[in-house]
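Okay, here's the structure, questions in a sec.
Left out: one protein chain. Kept in place: all the others.
== chain A ==
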Amino acid sequence: MDELDGDLRTAKAVRDMQLHMKEKRNIKKNASDIRRQKTLKRQTKQLGWFKRTKYSIGMSWMHLKQKMAEFAYSLELWKSHLKKIEGHFGTGVTSYFLFLKWIFLLNIPVCILTLGFVVIPQVLYRYYMKVPSGYAMPANSSVSFTGEELLTGGNWFEETEMYYGFYTNQTIQINNLGEYDMKFAYLFTCGGYYILTLIILALSISRSYKMNYIEGSGTQTFYMVSRVFCGWDYNITDTAAASLRHKSFFNEMKEFLSGKKKPEDDVKKLEEKCKWFFIRLLTNLLILGTIGGLAYMIYAVSGRIETNTRILADLALPLLVSAVILIVPPIFSLIARIESYEQPKNELYMNMLRTMLLKASILGILVYFWFTQTAKRENECWETLVGQEIYKLVIVDFIFTLGATFCLEFLRRIFATHCCKLKNPSPEFDIGRNTLDLIYSQALCWLGTYYSPLLSVIMILKLFIIFYVKRISVLQNCRPSLRPWRAARTHTIFMGFLFFFFLMATVAVAVGIIIIDSSHSCGPYRHDSLGDDQHYYAYRVVLDLIDSWRGEVVYEIISVITSPGSIALVLVALCVGTYYMRIVMIGHKEMVTLLRQQLAMEGRDKAYLLRMLQEASKKRKVKPSNINRTLAPQTSSLLNPGERSPGMHQ
């Protein structure tokens, strides 16, 4: 086995070397030959059967692992599509598709979790117990599937595992295989997937933040360097895209250089400053007012359309919400143009922030409505109603996404190329808007998974279809953007938005579980009427469970953990930890500036010494190259020991 490990180590070391393939192969061969001879020398007697088998198994295991890795690489989801898009549009547009893929993959574990622990047990329960439904009231068995349910999510769907109300509160027992308490399963699965998503999100957001902000900034940003040396998108294969890239680089450099010059005559008049301040104040107030007004409108409307039962009335609210989300953001970006920010970057961020605020407040007001109005209804299953509303929002959002793609991208191209000659026949692919749409639809999914466990399945289907639609639309209809898109940095911002929405959804669901009473007559947490002053909410199940442990050790442990004292202790510990980290960070920063100064000093020393030596060598006629060689390693060893130095190869 030693030989095997050694081979693996060599392979890894060789991979990191900057040599040609032939030399790498030679090194590998030599190393493994030497190792083999050593092994043979050491073991004079014949290898035992056991050793031989072990070795060959190890060998084949290694090969199998390599094969699997290659196989997995070739299987990777949507790889060829992504490469193709990258070739035509560069990394900016690809970042949208990567984000879509990431969300798609994020939904899969959630989906498996809910299917495995909630949906499948309920299906088995239904199958074995022959109980038609989870509702306490007699099921309306005459309802059949007509097709319009796909849009409204009502009627027939109410009698399926789609919604909260259908799930039983019984303990499932199948052929004495064990008990399965649906109450706990439902609540703990819900908690489980929120925690799982939280962990995944937090990990990737911290990785992205670390990569783009902490390591990227330091004491000084390397803006210019990264623009110039990373200026070319090496994945571009399209000639048109390439010439566009040249232009965009040129424009960016021009823009930057003109921006650099400004500070010299930057002494703006106070008057001017005041003017801009007031204009921006005004626009911000206007936008906040618009958002507030729209939110109120949705709140007012959502109470109205309850009485009607026709399809259009059912869909009026989701249609309104989606329309607002489609129409208002472009108006915001028009307003932002009036504000005339110095940097296009700031304008973009401002737009994204406002759009997110709009979406967040709409969702917030809807949740508020559901918890204050819908949850008060006595004889209906309000959780199912909420689930239905969210289902409708998801579906209508999906239709709007498809419609917007069709109208704004496909029809516009057809119209522009055939009817009137516009200057730019095909539209640009708006990465920001599209990504924000994705984040919104994911937020809906998080909000609704508790009330409608199968929503994550719908979400997966939705994302899958959107990927293909967008892919075709991008390649057919769009042209690459002239404005450079800094994919790595905006990714962190998108992740931040996603995280914010996740927190919002989690808080909303937690409030729904802990504070709002669950329905009397349906779902896993049905209960008899307890009277006016008593509340029965879903979280009560856990409290009851803990209460039932009274007198045991577990109960004591839980009560100690949840006592105010220990929580305060944890908070204090966290604060101390944060403070310590901050101190360390400041220390590191000081160290970096010190080292930088030292480096500059060394450089000056080097230049000075070289000059001295050259003068000396002129007198003594010694070749300067020798001196270079002896001097250089000292200076560069400070930068990175072992790296090659500039003077070495002269």
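Here is the rule we use: contacts are C-beta pairs under 8 Å (C-beta built on N, C-alpha and C of every residue); 3 or more make two chains touch, one makes a residue touch a chain; residues count from 1.
One rule holds for everything that comes next: contacts and distances are computed from a predicted model.
**Student:** Leaving aside the chains on screen, match the unshown one to its UniProt name from "ER membrane protein complex subunit 6", "SUMO-activating enzyme subunit", "EF-hand domain-containing protein" or "Casein kinase II subunit beta".
**Tutor:** In UniProt, the chain excluded from the picture bears the name "EF-hand domain-containing protein".
**Student:** Could you tell me which of A:11, A:242 or A:469 touches the chain that is not displayed?
**Tutor:** Checking the options A:11, A:242 or A:469, the one contacting the hidden chain is A:242.
**Student:** Just name the one of A:11, A:211, A:472 or A:546 that touches the chain not displayed here.
**Tutor:** A:211
**Student:** Specify the residue from the set A:40, A:59 or A:228 that touches the hidden chain.
**Tutor:** Reading the full complex, the residue touching the unseen chain is A:228.
**Student:** Hey, which chain A residues sit against the chain that's not shown?
**Tutor:** Against the left-out chain, chain A lists 15-18, 20-22, 67, 70-71, 73-74, 87, 91, 211-212, 215-216, 218, 220-226, 228-232, 234-239, 241-243, 246-247, 249-250, 253-254, 257, 260, 486-489, 596, 599-600, 602-604, 606-607, 635-636, 639-640, 643-646, 648-650.
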